[in-house]
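Heads up, one of the protein chains got dropped from this complex, but the rest are sitting where they should.
Order as written gives the chain letters A, B and C; numbering starts at 1 within each chain.
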Amino acid sequence: MIPSLDLLLALAFGNLGLMLLAGRNPTAGLLSMILYALQGWVLVMLMPALAEGAASGLAFQVFGWSLSWELNGLGWFFAIITVGAAFFSAWFAAGAWGVQGTRSPWAFHVTLAANVAAMLLLLASRDLLTLFIGWELVTWAGYAMMIQSGGPATRAAYKYLIYGVAGGLAVLAAVVLIQVQAGGLGFAAVAAWMPGISTGMLWALMLLLGVGFGIKMAFLPFHRWQAEAYGESPGPAAAFLGAISSRMGLFGLLILLVHFIGLARLDELLLPLIGLDARILWMWLSALTIIIPTFIALKQNDARMLLAWHGIGQGGYMLLGVLVGSELGVAGGLLHVFNYATYQAVLFLVMGAVVYRTGTAHLDRLGGLITRMPLSYVAMLFAIIGLAGLPPMNGFVSKWMVYKALLDEGLPLLFVAAVIGTLGTILSVFKLIHNVFLGQLRVEHEQIREVPFSMWGPMIALSLIVFITGYMPGLALDLVMVAQTSLGFAALDYHLGGFVTDTGNLNMLAVVSVLLLGMGIGAGIFLLGGNKSKRVHQLDNYAGGHFLTTEVRYHYSHHFYAGLLRLIGPWYITLIKRLEGGIAALTDTLAAGSDGLYRTAYTPILMLAATVLGLALVL
Amino acid sequence: MNQQNFPVQVAPLESCREPGPEERSMLRKVLDRVGQYCQSRSLFVLHYCTGCGAIELPPSMTSRFDLERVGMQPMVTPRQADILLITGYLSVKTLKRVILTYEQMQSPKYVMGFGSCTINGGMYWNSYATVKRLGDYIPVDTYIAGCMPRPEAIQQGFLDLIERIDGGRAVAWKDYYRNYDRYLGHQQHLFGRDWLTPTDVVGEAAHYRLAGDGTLGPHTALLDQYAGYHQAWGVPREQYAELEASS
Amino acid sequence: MTQQVPEQLHAVFREIPGIRVQHDSERRVRVTLRADTLPALLELLKGRGGYLHLSAISCVEWPESDEFELVYHLWSYESKMMVSAHIRIPRDPGRFISVYDIHSPAGFFERDIHEMYGVFFDGAPDMGKFILTEWDGPPPMRKDFSTLGYVNDTYEWQPYQPEWLQQAEQKGARVLPQEGPDGPLRKTR
Partner (left out) sequence: MDFDWQHMLIELLVMPTLAFVVGLVMVLMARRLRARIERRVGPPFWQPLWDILKLYSKRTQVSHGHMHEISIIVLLGGMIAMEVFLPVPGFDTFAHHGDALTLIYLMMVPTLGMALGVSACANPNGSIGIARALTAMLAYDVPFIITVAGAAMLYGTTSLPEIIAIQQQQGLEGWGAVQMPLLALAALISMQAMLGKEPFEIYVAPAEIATGPMTEMSGKFLGSMFIMQCFQLYTVSVLYTTLFLGGGENWATFLIKIFVVVAIPMTLTNIFPRYKTEAVVAWLWKWPTAIALVGLFVVMMR
């Protein structure tokens, strides 16, 4: 069984078929876990071959069109993350969550397998037609996964579908345009043909493909659908979607901007009026994508919405890093894809566990769960330190690389915008962990216990990955280098702990070991220096001489950051929300108008007029 | 509503008592001496105006008398404070808050009574609403004469307290743990049998091995019995009757 | 100069049957009337006399005639003259009508008097505990309640017998008030 793309796809579709048949019996989760592990093993086996650029592929003819698949470094990197996220989601759903946590585990396992298969097809595509097929399959598989929990989820999924289909049509239009102009659809052919085309055509292609891929990645103007869609889907499904699903859009954008057009060409593409070149335009768009969703996340009251909004925000870092163009920047952007997938999956899994135990994820109806669910707390703690990008965790490494690249390339304002995004993230992640796990425990949550091993296992495993790849970023950078070389950039020289560049270096081994040693000394001072302390009940608290009982809830979580929101509250002008509402209203009126027109008595005359007009145009 | 998360668990008092200061090792003795020295040099006064004498404190803290010279700072919450000042008469309502505040303070802690109202009731001796002897409810270290004592007298009182702390003689706070039953008896006599503070004093006495023979007694038994009703999860007072009848 | 009682005040007082007016100090008018005519007086004073401000209701206990005397202090910003209306109500039922609907501050005054004297005002917004939240005993301001007796029963005194005090007592000097209003001051336990 030599590891090859055919084996990988066979395993993926085999898993899908198996889940379709045996999805209901309790061991389905275990089976799918084993199959995902196998797929991961196949991918790992493929790594040495891909490092030198060789890649196994398959191709066949359908009605005269040639469909070809071939796994290269970039696709392989995304595939590793996809299969990893699927493995941990399946592990979470294999145990007690499958039995009580969801109405039908069968639906979850089938849609997960379908998603993985579709994504592998998309990632391995070698020509635009297969890319489009994979793209549509991913959209539909995502839709199937989102509507599982019913209720508000169906409405959010329907909105996602409208955006997804619009994106798909944009990509289809671009593919048709390229087929008509260039004749061939293979990536190599298109990449060869691209330099010759006129700037007008290039703008058109970039617009069409950019819009199509941007929608899937929830890029700024098209980000409205992702928060509700990911937030409403059940725990492990949200973890998988949040971790990797929207990165398919990034995969497409990378192929478009780097593989087809090339960053150099982007520099010359000047915007007619303001003299801004296209690369800076894309970078400012991704910088805005970092800031605006992060500060919308700050206002959210539902934990899952908060996390989903962060998903949109963090996407901006990845594209910003790659578009910088220097090895450090591209490596930072790609590493952020990996890092983000790890801690976002943990956060959604922890919220799935909290919903499994307390039945709600609303930040005003939780609090003090640290005493009842300590392991979930530890997992969330590791993950929010990663999401906020603070030293011991891996989130810091990739953000540091992006900042360093921005500063080295002389783009300070973009650096400031990215850091403002990070500050917003720190504020909102603290609100998340404070309102869910800290503060006073509620009376109704007094009896709940920690989630079973099948649920806290994946959480703790993923948070350990977050810590280890933060402590030794070299491990994750090996994966990134495979993707970076396949994108055509020079490999970054790094060592296990970090980088040595002439303008300032980072050695996470030193930073984190000093941090841990410092904590050792701090523990020595604190535990040995002072006397024994006594644990007291949560109602034994200072309240200005007031006797605390449970009638009065002595807890601050509603309208967190009230002072800040009093200032920036009016700045949320929901411009795009109203724009979207306007478009929706416009289509409604058009539909109603045509419906009214169509239903009136003299329809045959209208039909006749329409056909005559059509014939006149055609002949 | 199970019992175990309720603040008052009357923990079994271990038989071994806390080793006396002379039995501790040489290093321990040095550390104790350094601790005592620093405790006398840095005192945090609780910013809690219980009576009419509190107006004397701003002048003693600010530029004229400046008690920061002896290392004293006003602190806001009882958790951070060392000294509780009872400045004048104490109404029964205020006494409840004073006891809660005293128990929230961390020992070694000291109480200073201003004026004769804290000794024998002062000029409110025949009032139905004020407490006559402060010493019945919380252990008091120093009394300062004067209705109300001027900053010079307060300063003298603090210097005397500092000198007694340095000499290791200001140990009234241990009396609260050793004879908690007597103090609780007086408190229950005033506030009723179901009187309860969130701080678990008996538990603390056991935890820090500060318990004496007077820690447990009839009143702490009452505390235990009524603890069942007035749980932290809130069984309102009115329902005691039928709970008592039913149990 | 003694300010004459303004004409409209006299017009109001003439309306009330069985009213007795005394104008003994410069800007104060003392009025004594039957209890059931009081609300009418307040309405008229408020309507015609401009007496919008009920500054206080005070209660005096007359044990000999077994009555409570309620005094309503009213003030007008125009005539700048204070009217204090005195009424007597019997002590044992100790009930009277509330004037909350005429003057809303009366709600607090009546609640305070109820707590201190036990007088119940029908129609008052809230007759619950006001200041003495910890007090379960009888209304403390009544004359039949002996504060000294309560204090002696509830609290213990500081034992204070220095030698100079004992010698003074032996020589017969009365240092401490031995006889309280209701019997000897009990020695400390």
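Structural remarks
Everything that follows uses one rule, which is that a residue touches a chain if its C-beta (ideal position, glycine included) is under 8 Å from a C-beta of that chain, and two chains touch if they have at least 3 such contacts.
Because the structure is a prediction, the values reported are computed rather than measured.
Shown chains touched by the hidden chain across the complete assembly: A, B. If you put the hidden chain back, the residue from A:I2, A:L207 or A:L517 that touches it is A:L517.
For the chain missing from the display, the contacting residue among A:I370, A:A383, A:M459 or A:V480 is A:I370, taking the whole complex into account.
Within the set A:S104, A:Q181 or A:S533, the residue that contacts the chain not displayed is A:S533. Across the interface with the omitted chain, subunit A contributes residues 368, 370-371, 374, 377, 381, 385, 388-392, 396, 400, 403-404, 407, 410, 412-413, 415-416, 419-420, 423-424, 426-427, 430-431, 433-434, 438-441, 495, 497, 500, 502-507, 509-511, 514-523, 525-527, 529-536, 538, 540-542, 544, 554-557, 560-564, 566-568.
One chain of the complex is left out; on subunit B, the residues touching it are 31, 34-39, 41-42, 62-63, 66, 68-69, 71, 75-77, 79-80, 106-108, 204, 208, 210.
We adopt the following convention: only the chains that are shown with their structure count from here on.
In terms of which chains touch, the assembly is arranged as an unbranched chain of neighbours. Each chain gets one centre point, the mean of its Cα atoms, and the points for subunit B and subunit C are 39 Å apart.
Chain contacts: subunit C has no residue touching two or more partner chains.
With touch defined as above, residues shared between interfaces to two or more other chains in subunit B number as follows: 96. By the touch criterion given at the top, residues 92-93, 96, 119-121, 125-129, 131-133, 136, 189-191 of subunit B touch subunit C in their complex. Per the touch definition, subunit A reaches subunit B in the complex via residues 443, 446, 532, 534, 536-537, 539-542, 545, 547-551. Chain contact summary for the complex, subunit C toward subunit B: residues 132-135, 137, 140, 147-148, 150-151, 154-158, 160.
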